[in-house]
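This report concerns only the one structure given below.
Yeah, one chain of the complex is gone here, protein chain that is, but the others are all in their spots.
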């Protein structure tokens, strides 16, 4: 949905993605308008599958120009793709595809907690967060809480992003809303439905953009606009804690 | 050191490794006798670096015949290596090396805790444990404790090996000794020194093998032979627990 | 006595029947997710489900989820890895069966979820997501579709998820479940197996944009049992996925 919003707002020249839509409703109307009609501007689309995007970021994270894979063979995603090419297995096995590294200029990842150095604890849904943080030229960590160093150091296996990869760390509670943050926020489903409904027309999108982006100077304003009742409903108050792990030497 | 012991006991025909020795003292005498003199039998040695071994296992873990890398260029490890070959970057960058997958018949990994399905929680030193568990045809998990399912499910990000990859799970406290297990056992340094001293000669090794392997029917016997005082000294009683992570939905 | 049921509910039951006990299942959202839960609750208690975001579960989430990253899908999971980790397991050949939906299909089981000009003007669809990867790498795939003439085409405009093709390395479409019936694809081409109760061969032929042989005496799809229906209605209490209107794409 974030892709769709950026595209609909005219901020995107090129999309490299496996899926652009709205997890609630399917189609992304902003994406469709741009792709089908060039409104508000024409975009270049580079289609991937989830795994080829994952490998493209992983290649960059590993400092490699490409990674080989068997996915996609026989389909149209890889046919004539500027960044996916056939390669031989140098050991004589069946041919593969090489997926070129994607090195983002900036990755912005939201985590539960980090210290002031940017050493970041993340749990729950990982997806491609870690690969993106490693792959990008600059990585910005936003977090629910900035915590004392000792919290991070109590569980080094939970530190999925070492601080020296991080350009900036920002304490921004609720920074991933309307998406969920395990243990902190539930998914706010209503904005997905609302956006799907409003973005169906260009006028609807513009009104949405004004109300939910342009007129809100910062994240705190977003939370206020969302309303206290919603915030209260979304905030996780229960505790289901991870079993103890002893790091005593 | 475990490599050296297997080699010295005559159980090894071929070694694929980046380093064979004794972390305490350097040289592995059993390895040297086999390599230099063919005693007790000749071994085939396939030298790697840490990263090429890591990539070989990772390739198998990813279901790939090889992974590319820039490591090793200009050195003798990769020159004429049967499982490392030059490859071009299909996107026109500098040449790389392809490291062929290594698919072990069996991986035996020791973890802190697992459930009866083999879903395994591991923390502390990871090295190549996870890659090995994924890469192997059969994976045996030994653990300090078999725990109820709910313990594992309380922290799914700590489950580095999903149970469906695991052929067998064994509760064997102290199963990694004399090596350490974070939060459970300290490294027992004395056996490293002892083995280094005893294994200097073939006779010394044979005496060591009798005392510490052949005459000990199982791990419990090993712990008894080690002595209560040593076991007490090595067992971690302190608690330095990981900071709480809330998984409540 | 059989209660009344929706076509989507019947499709869920048909999906569940495609899962054998002990299998490793690449689970999608919507109907496949419900099918996985139903199979677990009935004939396949030891099936394990992988989600493309990295989650591995051996039982369905305790609460309703809109997306696989929603907190209830994380809480109680056996493992929560990254996208590349589960895709690696898929590429290794560890996944027995995967589910994919599509906007368009051809007789070889090629699916299109990328773009189509089938209705005259260009329509952009969300893209592959993990569909192309599951189609390429799973041991077999089960396809789930709306049965409409514009969706069942002699040739799809774009092959997002490859069906059967010469030289395929592994897997391919095994079964197609539609709003009208269940079809076999294991021979390489669509063949009707059962039609849903009340559906006639003529109806199916009219809804299929390519020639399709259907025996006149073809069996009816076995309807859901009351237990199966009870399970589905508990899992999708508001009929979000199994009500009368199925979401496209």
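Going by the order they are written in, the chains are A, B and C; count residues from 1 in each one.
To be clear about the criterion, a contact is a pair of C-beta atoms (placed from the backbone, for glycine too) under 8 Å apart; a residue touches a chain by one contact, two chains touch by 3 or more.
Note that this is a predicted model, so its numbers are computed, not measured.
Undergrad: Sort by label and list the shown chains the missing chain touches.
TA: A, B
Undergrad: Specify the residue from the set B:48, B:110 or B:158 that touches the hidden chain.
TA: That would be B:48, which touches the missing chain.
Undergrad: Specify the residue from the set B:31, B:66, B:164 or B:247 that touches the hidden chain.
TA: Spelled out, the listed residue whose C-beta touches the missing chain is B:31.
Undergrad: Return the single residue from B:85, B:187 or B:200 that touches the missing chain.
TA: B:187
Undergrad: Spell out the interface residues on chain B facing the chain that's missing from view.
TA: Residues touching the hidden chain, for chain B, are 17-21, 23-28, 31-32, 35-36, 47-52, 54-55, 58, 69-77, 94, 123-131, 179-180, 182-183, 186-187, 189, 192, 236, 240.
Undergrad: Residue by residue, what part of chain A touches the chain that was omitted?
TA: Answer for chain A: residues 61-64, 117, 119, 134, 152-153, 156-157, 159-160, 162-165, 247-249 touch the chain left out.
Everything below uses one rule, namely that only the chains that are shown with their structure count from here on.
Undergrad: Let me spell it out: compute each chain's centre from its C-alpha atoms, then which one is farthest from chain C's centre?
TA: Most distant chain from chain C: B.
Undergrad: In terms of CA centres, which chain lies closest to the overall middle?
TA: Taking the mean of all protein C-alpha atoms as reference, the closest chain is A.
Undergrad: For chain A and chain B, let me know how many angstrom lie between their CA-based centres, rounded off.
TA: Here the centre of chain B sits 35 Å away from the centre of chain A.
Undergrad: Indicate the whole-number Å distance between the mean C-alpha point of chain B and the mean C-alpha point of chain C.
TA: The separation of the two C-alpha centroids amounts to 41 Å.
Undergrad: Taking each chain's centre as the mean position of its Cα atoms, how many Å separate chain A from chain C?
TA: 26
Undergrad: Of all residues in chain A, which are in touch with two or more distinct other chains?
TA: Chain A, residues with two or more chain partners: 69-70, 123-124, 126, 182-183, 186, 236, 240.
Undergrad: By the touch rule stated above, which residues of chain C touch at least two different other chains?
TA: 55, 70-71, 74-75, 80-81, 90-91, 137
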